[in-house]
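Missing here is one protein chain; the remaining ones are kept as they sit in the complex.
Entry: subunit A
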Amino acid sequence: MSITRRNFLRNAAGGTAAAAACATLASMPAEARESNKVPDKAIGLLYDSTLCIGCKACMSGCKEANELPLEDTIGEKLWDTPLELSGKTYTVIKVYQHGTMENKDKAENGFAHIKRQCLHCVDPSCVSACPVSAMLKRPEDGVVTYNKDACIGCRYCVAACPFGVPQFQYDTPTPQIAKCQLCKHRLAEGKIPACAQQCPTGATLFGTYPALSAEIERRKALKPGEAALYPRRTVDSGDNHEKPAPEYVEHVYGQKDAGGTQVRYLAGVPFDKLALPVGLPDRSYAADSETLQHTLYGGLILPGVALAGLVAAAWKGSKDHHDDDDFDMFDHPEGGKTHG
């Protein structure tokens, strides 16, 4: 095969497009998206496992406030018995049990409670995943909300959430995503979330993010065994009860995990025993995913350049194959001639 002028031009054109694409890729500003920060007016919950007595008042409060139906998972129709979060349940109290289960908040021969619900991530995977802005994080207070009228039911949020929170309803032709929205309707009325309102021991405590941070600091500084005061409902409610301070594990769950969360946890047993994933990076997965997307598609620069190159090549191809005729996607069998 001899190098004809046409061949040469063709190769040159292809090469230029490729080089242009590479140059653009190389000079792309490193648009690495950092994990988002806690909003200024962030609010949240503190769940202290050592205070929880497993009464499930929060669960029934949540059902009532959010007009959710009861669940019967054991076939006895005696109580509301959700075993996990579900399409009908936004929060559930679960128990870690070991050996004789004698000691509260001890890993050995003990037990401990955990409250499952949306953690209201600082940089939520569900919001990053949702293609139609049905999951949104309110910029002012950081509450992660869900809008069924926008949702297409793709369940990407269900799969993406690192904590297995959003629950799709598989038993109805008009399903929604069920998820705690921090009782946004009660917040709008100036009330606090129902679970914090109902909790008799202050195990579930509502407050601003900084106030809860201070409360966490205070509790962690207590000497185990010494008498301490614990507020109910909100940090500054003034409604306190007295109880010996427990021995907390070092880890404050949600302080940094997967970019941090606005619902945080204190406990007396390690969190992997409480069915929460441990060892998560400080950087949010949303930041990882969006950095990748921005690098590839930011401002559609890269696809734009690539398209220009591709169209130019296809146009040249059409000229080469049909110098004196219109271009046809299919009919130019002599196209291979020049490659002979």
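As a working rule, contacts are C-beta pairs under 8 Å (C-beta built on N, C-alpha and C of every residue); 3 or more make two chains touch, one makes a residue touch a chain; residues count from 1.
The criterion applied here is as follows: contacts and distances are computed from a predicted model.
**Q** Of the candidate names "Iron-regulated ABC transporter ATPase subunit SufC", "Ni/Fe-hydrogenase cytochrome b subunit", "Cell division protein FtsX" or "FAD-binding protein", which one corresponds to the UniProt protein name of the undepicted chain?
**A** "Ni/Fe-hydrogenase cytochrome b subunit"
**Q** Quick one: which of A:114, A:129, A:143 or A:199 touches the chain that's been left out?
**A** Of all options in A:114, A:129, A:143 or A:199, contact with the hidden chain holds for A:129.
**Q** At which residues does subunit A meet the chain that is not included here?
**A** That gives, for subunit A, the contact residues 10, 14, 84-87, 125, 128-133, 148-156, 158-160, 162, 164, 166-176, 258, 275, 277, 279-281, 285-286, 288-290, 292-294, 296-297, 303, 306-307, 310-318, 320-321, 326-340.
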